[in-house]
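Structure below; questions to follow.
Just one protein chain is left out here, and the rest sit where they should.
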Amino acid sequence: MSNVMDRVNSTLGDRYADMNRLQFGLLAVALIALIIAPVWGGSYLRVLALGNIFAIFAMGWDIQSGYTGYISFGHAVLSGAAAYTSALILTHIAPDISVWAILPVAVLMSVIVGLLLAVPTLRLRGPYFSLITLVAGLLFYRGTRTASQYTGGEQGLLVGRLTFDPVLRFYITLVPMLLIAAALLYLSRSNIGTILIAIRENEAAVESAGIDATKFKIWSFVLSSIPMGIGGFLFAHFDGTVNPTDVVLIDRSVEMIAMAVMGGMGSILGPIAGAFLFVGLRDGILPAFLSGTERWLALWVVVLFVIVFARDGLFRKLWHRLGDDTEGDSE
Amino acid sequence: MIEGFLSLVVTGALISAVYALIAIGFTMIFGVGGILNLAHGALIMIGAYAYLVVTSTSTFAAVSVPPILGLVVAVVAAAAASLILYKGLVQYIEEDVIITFLATVVVAVIAAEIMTLAFSPNPRSLTPVVPGSISLPAVGLRIRFIEIAGFAISWVVIGALWYYVTRTDAGRSILATSMTRRGAKLTGVNISSVSTQTWLIAGGLAGLAGVFLGTLQETAPLMWLDPLALAFIIVVIGGIGSIKGSLVAAYLIGFLETFTVGVLGPEFRGVFSLVVVAAVILVRPEGLYGREFIDE
Partner (left out) sequence: MTLLSVQNLTKKFGGLVAVNDVSFDVEEGEIAGLIGPNGSGKTTIFNCIMGIYKVTDGTISFKGSDITDASTHEVVNTGIARVTQESNPIGRMTVAENIRLFTLPNDILSITGGAETEEIEALAARVGIDDVLDELPGSLPHADVRRLEIAKAIATKPELLLLDEPFAGLNQAEIREMSDQIRQLRDDGVTIIIIDHNMRGLMQLVERIMVINNGDWLADDTPQAVAENEAVQQAYLAGTEVFE
């Protein structure tokens, strides 16, 4: 195994901190476990598949909010835009079209909505970007009710599923998640990631370095919109319904933030862990003991504890414990 | 037609006063500590449920007090809850904006879940503090006494608060701290005492508003979200940290909402307010009476 590890470390080059045996082991085990999940997952395969989608959401939030420090409180607007685009097209415009053909349109819509939010607000410093994203989320939710003749109101719309086979469905969510993770990890360790982190730490310094901070802030939002759009599309066709509660309620945006923070924001890997932790608790572990309101209560109490007492994120803590790493931290 | 219009005007004026209570509490906390207390809506809910518990026999058959006393209980309960929230949690995490945001919203959700467990998710109705209504057939109006009470009590409280904050030393130190925390510290203001007072006052205002909202609209575990969104919209439009701004914006939004729902229907509730606040953020982020974020 050390051969493989050394080769991975050297291919990754000196942009990525060298992993030690334990850290490499952790990632390898997790990756392998995911890839062969249908073998051991059993009835939890659905939870794992949802975990993949939520991991996409959490990563998408992280590359923008976690890295630049401009916190989006309404990120579900982006995934919601994709989900509703797909649903609206399938319901009102072209019901017979192949679902996959809509994917690029859905993602494009997510990017457009993202730009609409980002361009006017990211040129301002201060909390205004965050406030606008919060308002956007509330507006989207309200809007589904106002335009209920198109959106199906609270009931939502029925759309086709991508597949009825749970194993196939799992892989349909896993592959994009891994690809997105790889892409975002690459970007976050590149110059782009460095600049985004610098914007978070000291935006004035970034400007003094001759770098247009506003441009990069908007770029991070675009980079975030793409995975959010993909995730939104996958979510819409996971169970086949698109309704405001499951897709754009403010709780959904809050969950994305909670997942990323529990795992460790500003690291891409942390949010993945946080997503699986959250979904695992919500749909996997807690239902064994509690149901209904009590389960939600327990879930949020756990979340509260984690974010208050493990502010840097559980995965980050674990990673550093494994690595005895004291490098300058943001990864 | 005229009656409809007049009725909307009256309703708007009355409900705006209650909105002002909510917004002022929210903006005080944001102004003084820079804290987005997303559990503010939950304090409203606590006020409403506290009132319910002591004024109706449905919870504790032995306990049933006159509504006026129930009002006092609601205010005290919400104020206490607010202070406990600050002293027990927020003061330890207030340095970190994201964690504070997340933690307060999670606390709000937890509070709603607890209410659901304790009281069921169904909406409840509250005994009006002042029952009955008055009819003015000449103008085709019918106004409930509770609406008038809400209006009157809200304005009395706002007036008292205004006096406190502008005329007394203790109150003025709150104002000073909201303008400049560093400056306040340098002139010997006891920041801890200011925080305590602010959270108590905000909680009390929320509790009071909770009783009125709970009576005029409904009391349910999900009632924390809409008032919070409104408070937030009003505060941004009025200007963060400005009590006067909250008042003016509360009336703006109060009328906007009342007319929107009255003319276009309940599906449009909240939509125009959200559009207005989005426009404000883009065009004049400081709001009507706010300050620019200079030394952040």
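By letter and in written order, the chains are A and B; residue numbering begins at 1 in each of them.
The rule is short, and it goes like this: a residue touches a chain if its C-beta (ideal position, glycine included) is under 8 Å from a C-beta of that chain, and two chains touch if they have at least 3 such contacts.
Every value quoted in this text rests on a predicted model; they were computed, and no experiment measured them.
Colleague: Which shown chains does the chain we cannot see touch?
Modeller: A
Colleague: Among A:L48, A:L139 or A:A213, which residue is in contact with the omitted chain in the full complex?
Modeller: A:A213
Colleague: Could you tell which one of A:A147, A:V167 or A:L187 touches the chain left off the display?
Modeller: A:L187
Colleague: Where the complex has a chain not shown, which of A:N202, A:T245 or A:S291 is the residue touching it?
Modeller: Answering carefully, the residue with contact to the hidden chain is A:N202.
Colleague: Spell out the interface residues on subunit A facing the chain that's missing from view.
Modeller: For subunit A, the residues touching the absent chain are 186-187, 190-192, 194-195, 197-198, 201-202, 204-213, 215-216, 219, 328-330.
One rule holds for everything that comes next: only the chains that are shown with their structure count from here on.
Colleague: Centroid of subunit A to centroid of subunit B, CA atoms only: how many Å?
Modeller: So the centroids are 33 Å from each other.
Colleague: How about subunit A: which of its residues touch subunit B in the complex?
Modeller: Counting only subunit A, the residues touching subunit B are 71, 73, 120-121, 124-128, 131-132, 134-136, 138-139, 142-143, 145-146, 148, 250-251, 254, 257-258, 261, 265, 293-294, 296-297, 300-301, 303-304, 307-308, 311.
Colleague: Which residues of subunit B touch subunit A once you look at their complex with the stated criterion?
Modeller: Interface residues on the subunit B side: 89, 92-93, 96-99, 101-103, 105-107, 109-110, 113-114, 116-117, 121, 225, 229, 232-233, 236, 267-271, 274-275, 277-278, 281-282, 285, 293, 296.
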